[in-house]
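Only a portion of the chains appears, each positioned as in the full assembly.
Note that the chains take the letters A, B and C in the order they are written out, and that residue 1 is the start of every chain.
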Amino acid sequence: MRILLVNVNTSERVTRALADEARAAARPGTEVVALTPRFGPESVEGNFESYLSAVAVMDRVATYDGPYDAVVQAGFGEHGREGLQELCPVPVVDITEAAAQLACLVGGEYSVVTSLRRTVPQIRARLRQAGLDTRCASVRASGLAVLELERDHGAALRAIAAQAERAVEEDGADSIVLGCAGMAGLSEAVREATGVPVVDGVAAGVALAESLVGLGLSTGRRGAFAPPLPKEITHWPLSPALEGAAHGPSRPAAADAADGLTASCPARTR
Amino acid sequence: MRILLVNVNTSERVTRALADEARAAARPGTEVVALTPRFGPESVEGNFESYLSAVAVMDRVATYDGPYDAVVQAGFGEHGREGLQELCPVPVVDITEAAAQLACLVGGEYSVVTSLRRTVPQIRARLRQAGLDTRCASVRASGLAVLELERDHGAALRAIAAQAERAVEEDGADSIVLGCAGMAGLSEAVREATGVPVVDGVAAGVALAESLVGLGLSTGRRGAFAPPLPKEITHWPLSPALEGAAHGPSRPAAADAADGLTASCPARTR
Amino acid sequence: MRILLVNVNTSERVTRALADEARAAARPGTEVVALTPRFGPESVEGNFESYLSAVAVMDRVATYDGPYDAVVQAGFGEHGREGLQELCPVPVVDITEAAAQLACLVGGEYSVVTSLRRTVPQIRARLRQAGLDTRCASVRASGLAVLELERDHGAALRAIAAQAERAVEEDGADSIVLGCAGMAGLSEAVREATGVPVVDGVAAGVALAESLVGLGLSTGRRGAFAPPLPKEITHWPLSPALEGAAHGPSRPAAADAADGLTASCPARTR
């Protein structure tokens, strides 16, 4: 099967790291296609950036022109999953929910360790919206920004392990969720430092996407996530016009879609 | 004071109706500037459209180049308010929360009557996120789409009043919130039909924005809604590039901002 | 419009301070009539006093004999708002709810700083009952009694600012609510000390009462807050008989009402 793994920021370096993590977790036979949004912030830390990123992720998936079987949104605590679910006829997995679910399976309560303190309320809101907050013991910040985490794994490890240990001792956490896609690759080291299970969102997201595809399950289309109604959507998808303006003439294929009446999302017929 | 009232869809007709409602509710001395997003759907019914609209609203406010004292986001149950709060140094009021708050002041529990059934889960999620769900007796759908509501006020009134009456009788609602900006202008008629208070979101949003400005209150900047950190944001704001691609050379003033390192939002110094 | 601002304790000095705060917050054209209950405690700190005060407030409003457009109950975390709503055909605003609502509009979570620790559980109960607890980060006590707060503003400011700063740093509050009517006049100083928005209940209550009146909204009468049924109520209202006993013959006008069959509340027809 082919899984689209969509980074939420525009850093190609982060996209490559996410792809490595995803491929290490994937089963044999799973192809991971890692995508970077065509616009938006280089890192996502806050609501404005998260909303912009959500649309950039939807745009990136909507303009992907091959078949695929599932989508994994690789940003922790970010907006947008519900929109992707409406657009795509295949399963969509947000790494926030994937990680929290697996953490619940291996413990009573879990704590999230994330990047900056400013992202804590947003993560808590996202978990509450997903109905996964009841067993969340705490959300703690390491104090390092997303790009710092990604650049200095040693410092990242120390900061994360310190907060993870406090989560276990003070907050009663039985397991730890790494609350930032930029922490990919650190789960084993944090597990060794704390002695509790540590869940990485990208690995969890890939595993759950594989499970859904394997079981023939996809988003229900009768209710909350029905496909968008046909209607006029000015400039959608956005990237062809944006890139046309920035880099010269827009690509012909994309230009056709720029004023399309409906949002649609090519996917492998299942 | 000057309030930016931002429609969430691209229908100029809806923008004009919202402006009429807002001006009827505003105090003497309040100037209402009604804005229409430069991209996005002609009506917002679902999560994909709501996320796209959220960014279009932020883009519209970010490219408005005069001073203003408050922003009212005029879409019911839509995404984006938290992002606008980070961008703007002035108060931002979402009509969803404004309406639910006033409904709580005039009754024990309130019900929302909205457009299509597919928007019900999104409205419930938004109210839950805002901590306003405890006193929400129900969210009911009239069965009419946003543009239908706006086009045929007679049919809209009958459908809304019928659901409002059931909300009072069956769900125990003490008051009704009109759950769609396209219902602007119907509150008095629904009140007469049901005998309970009926809250229109646009009027409520304007009144609360005026109150916040009057009391010198604005969004706290130390915590959840701190301004975005300085960073590279590709193509932000989006509309200059989008419109440049579609309509010819982008406007000079906007072009300067197109690859700016930080998101910022001009507002009247207070 | 005329707003009745009812102090919950019998201290005329507090009533005058509340009136000053309310008038500073009111729009041009709003007349604030400040009332002091005719019986009850000189300060309200605890449930017994709060219940007694609730009835004294209702008695004071029921025996006010001019027209008015709204009532603001100026005690933080006190009982009685629902009773007033049944009695009065005009909007009734409790400063507890008013302040918490505005705090929600300018931040993600808010903390309350109140007087004595013994009032904390009562305030939390009141916020929970009003459905406003979800976004309450904490309720903290300054350790000063109501009358101490009112007498020494310097000491009050230091104690409140210290707790407010801890609420922001330790509890994640984005804004502060002054949780005692006796703190009127301190909001600006606490805002300067902490850098976060500070909401004063009296100002908030007046602003919301003005908004409700301006929008033509008042308490729903079909459900939870329907007017009292006609029935025998011994000695209601209480103050004519009480004052007659204490000070000589009861006032003729009041005496007529002393054994009335129904509770009623004169208000301006709207």
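Here are a few things to note about the model shown:
Just so we're on the same page, contacts are C-beta pairs under 8 Å (C-beta built on N, C-alpha and C of every residue); 3 or more make two chains touch, one makes a residue touch a chain.
All values derive from a computational prediction rather than experimental measurement.
In this structure file the homo-oligomer totals 6 copies of one chain sequence, with 3 depicted.
In this text, only the chains that are shown with their structure count from here on.
Superposing chain A on chain B by their CA atoms means rotating through 180 degrees, a value rounded to the nearest 5. Distance between chain A and chain C, defined via averaged C-alpha coordinates, is recorded as 47 Å.
Rounded to whole angstrom units, the spacing between the C-alpha centres of chain A and chain B is 27. In this assembly, the C-alpha centroid of chain B lies 30 Å from the C-alpha centroid of chain C.
Shown for chain C are the residues in touch with two or more other chains, namely 108-109, 172. Of all residues in chain B, only 25, 27, 82, 91, 93, 97-98, 101-102, 104-109, 130-135, 168, 172-175, 195-197, 199, 203-204, 207-208, 210-212, 214-215, 217-225 touch chain C in the complex they form.
By the touch rule above, chain C contacts chain A in their complex via residues 108-109, 172.
Interface of chain A with chain B (complex): residues 10, 38-43, 45-52, 54-55, 58, 79-80, 82-87, 118, 121-122, 125, 128-129, 145, 223-226, 228-229, 231-236, 238, 240-242, 244-246, 250, 258, 263.
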